[in-house]
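As you look at this complex, bear in mind that one protein chain is not there, while each of the others sits in place.
Chain lettering (A and B) follows the sequence in which the chains are written, and residue indices restart at 1 in each chain.
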Amino acid sequence: MRALRTLGPIVVVLAVLLALIAAANPFFLEPAGFLAFLKRAAPLVILAAGQYFVIVSGEFDLSVGSLVTVQVVVAARLIDGDEAATWPVLALLVAIGLLIGLANGVITTALRVPSFITTLGMMLVLSGAVFLWTGGAPRGALSEAFRTFGRKDLGPVPWSVLILLAAGGAAIALMRSDFGRRLVAAGDNERAASLSGVRVNRTRTLAFVLSGLAAAVAGILLGGFAGVSAQVGQGLEFQAITAVVLGGVALGGGRGSVAAAMAGAFTLEALFTLLNLYGISGALEFAVQGVIIIAAVAAGAVRLPLRRTAHV
Amino acid sequence: MILRMRGIAKSFLGVRVLHGVDLDVAPGEVHAVVGENGAGKSTLMKIIAGVHAPDEGTMEIDGVPVSFGHPVQAQRAGVAIIYQEFNLLPERSVAENVFLGREPVRRGLVDRSAMEAATARLLAELGETSFGPRAPVRRLSVAQQQVVEIVKALSQDARIIVMDEPTAALAGHEVELLYALVARLRERGIAVLYISHRLREVFDLADRVTVLKDGALVRTAGTGDVDPGELVRLMVGRDLGTYFPPRGTGPGQVRLSVRGGGNAVLDGIDLDLRAGEILGVAGLQGSGRTELAKALFGAEPFTRGTMSPLRPASVRQAVAAGIGLVTEDRKAEGLALRQSVRDNALLVARSVRRRGRDAPGRDGAPGRAGGSGRDGVTGLLEAVRLQPPEPGREVRFLSGGNQQKVVLAKWMTVAPETLIFDEPTRGVDVGAKAAIHDLMRGLANDGMAIMMISSELPELIGMSDRVVVMRDGRLAGELPPGPSEEAVMRLAAGEATP
């Protein structure tokens, strides 16, 4: 009941989807089956958490998809199968993620470019730059150690699930901290926040940095899980934004919780799983996904009419 | 009677906000509607303007029964409403705003020249020569935008114009101009429904006044038949007697001192603010009052001169040095409306650590309110007399007075030595106003240095231990406790130089 209040209607949708999956595939109820689901969902959930910080502060981050691609392509080329290179490259990837987030944040806040445009430009720059560097197609190979995070288990639990738990816990803790409250206040009313002593630009920039970090982690997991390709991050920015919005977080900022955003990502992943299970695979999956996204957001909008009427 | 309302009743979500209100307005009459916040004034006006439909009761315009389902139906019937926050598009021209939604067309295309000519003619009729129909609205002052709203109403052939607190954002000479405008509307036979918290305007302008209280009609009377004290009694149901808390016992040490302070707007500011005093700052709109507050608070910093304890270059420096600002515009600058009372109250404490003081607890706020944790916030909310003191509520659901108390709570978490109030009681009802005045005096008595800017001279004079007057970005002079309104106005308008 308490979860329902803090997370909103998304948990009901998620529960229904999970029940439907379980009905079609009882293996899903066993630990191994459920953990496999979590493992598959981990990158998107982490991306959604990162995107949440940006959205709740009133901005967008469209660059995360291409950033994930950059992570994987850079990792493959620099590691090129050399186990010893794993850790330095991992550190480099995290640094790239932080740096790109910092650039997005500084351009958006200091130069006052709408973040939609900043991160759209960053998307072009990143995908152009990485393939300029590799000559048009991914090259090289990941190391075994690198793949461990996305693919292997620690005892019975996949590494990615552990990373997911840590990242999710950190995100929730962060939103409960003073930083989190300042971030939401800045997204709600930038001017009031700034006149209350909040360093709005710095706070927002940090949100972009967190999104970049989330993209770096998601890229590392996806590289191990899905392998190296030029398409690995394609469309992930839209999936992450969709997940956040599914969780009831308002585009425009100031409203919604990070836990609900992550629940939105789980819901999206459960939807993919369900569509596969029921044989609506491949092409039509997108169509069904589109319908459900619109329907879910519309349902949320209809149920919460306060935003419109309170305005008069 | 051009407007006749009988037995108007309205409920929202089962809460009855209007109980069978009657209202008659004659052509060419200026009819004031007064009452505390929550008395039902806005709801009644919105029913007239077609924003809400009444649950019960009848409404006639020129003897013809009407019922509106949309503001546009009311407009077509000759009712126009001018809200406190103007309904104008800053990026469009005056004429485009005036004819928005009713653009004249010729052969299917918008007839721009007819639109501009009609707008120009109405502007001329109102005696407005400072801008033309093609000026973009974003370049106009608040007073000029108000004229645009009136022109818009006239272009709709409005016979009833509802004005919701029209002077809230005006001051001094602009108010005079508005008076003249209202007089012209009256000459044209237009009925003006005038909502105001400022009783003086009611008596200056209105022919009759209707008092609402708790959604019911208390009385309608000619303004010659009641006096201000009686009106306040009718509104609040009690005699407030003395409007203001007694003055303090005298100022203490200097808390804040400026010498030769200046920036793009201000020049040559010399000012001392002492512990325990309330310093009133008077001046016309645009005289630099708000800019002075923002300079002291580091939001639009001084670029010249000295200031002790320090000349803040940013809001954060000012806050760290113990200076707070209760802004003029609560909703735009004071509060994050969709956040809880608690998150708003703790925002400053969570953003700035004051040197030499205990860091606030994770949940709470030490300082004057005392304690930390959940009890700290609740205690704080009780200290500012928030009704009800629920930390979990979103502030957008609170009344104006309660919202202002949350802003006050926000500053008390960091226990500033100096607190600046810019129009602290704007849009606040009479009851909450008195509470805020009490709180301010209480803070001063506890040793805080307080500066108060107010366009309402009775408030300014009643509350202040000392009054300084701003003019053209400078301090035009200082007046002793309890100056006459006339003395303040003379100084503000530059008729006398001390």
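The definition used in the following text is that a contact is a pair of C-beta atoms (placed from the backbone, for glycine too) under 8 Å apart; a residue touches a chain by one contact, two chains touch by 3 or more.
Following the convention adopted for this analysis, contacts and distances are computed from a predicted model.
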Legend entry - Candidate names "Thiazole synthase", "histidine kinase", "DNA ligase (ATP)" or "Ribose ABC transporter permease"; UniProt protein name, chain not shown: "Ribose ABC transporter permease"
Legend entry - Listed residues B:Ala53, B:Ala124, B:Val254 or B:Ala313, member touching the removed chain: B:Ala124
Legend entry - Given A:Phe27, A:Trp87 or A:Phe238, the one touching the chain that is not displayed: A:Phe238
Legend entry - Residue touching the undisplayed chain, where the options are B:Gly20, B:Gly132 or B:Gly442: B:Gly132
Inset, instruction - Using the touch definition up top, pick the residue from B:Ala26, B:Ala53 or B:Val105 that touches the left-out chain. - result: B:Val105
Legend entry - Residue of A:Phe27, A:Trp87 or A:Phe116 in touch with the missing chain, whole complex considered: A:Phe116
Inset, instruction - Quick one: say which of B:Ala114, B:Ala216, B:Ala332 or B:Met489 touches the chain that got left out. - result: B:Ala114
Inset, instruction - Name, in rising order, the residues on subunit B that touch the hidden chain in the full complex. - result: 70-72, 75-76, 78, 87-92, 96, 100-105, 108-111, 113-114, 116-118, 120-121, 123-124, 127-136, 138-141, 144, 157
Legend entry - Where the unshown chain meets subunit A, residue by residue: 62, 107, 111-114, 116-118, 120-125, 127-129, 131-132, 136, 238, 241-242, 245, 251, 282-291, 293-294, 297-298, 301-302, 308, 311-312
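The rule is simple: only the chains that are shown with their structure count from here on.
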Inset, instruction - Could you tell me the distance, in whole angstrom, between the mean C-alpha positions of subunit A and subunit B? - result: 44
Legend entry - Footprint of subunit B on subunit A - complex, ascending: 178, 181-182, 184-185, 188-189, 191-199, 254-255, 310, 312
Legend entry - subunit B residues within the subunit A interface of the complex: 46, 51, 297, 299, 315-316, 319, 325, 327, 332-339, 343-344, 346-348, 350-352, 362, 396-397, 410
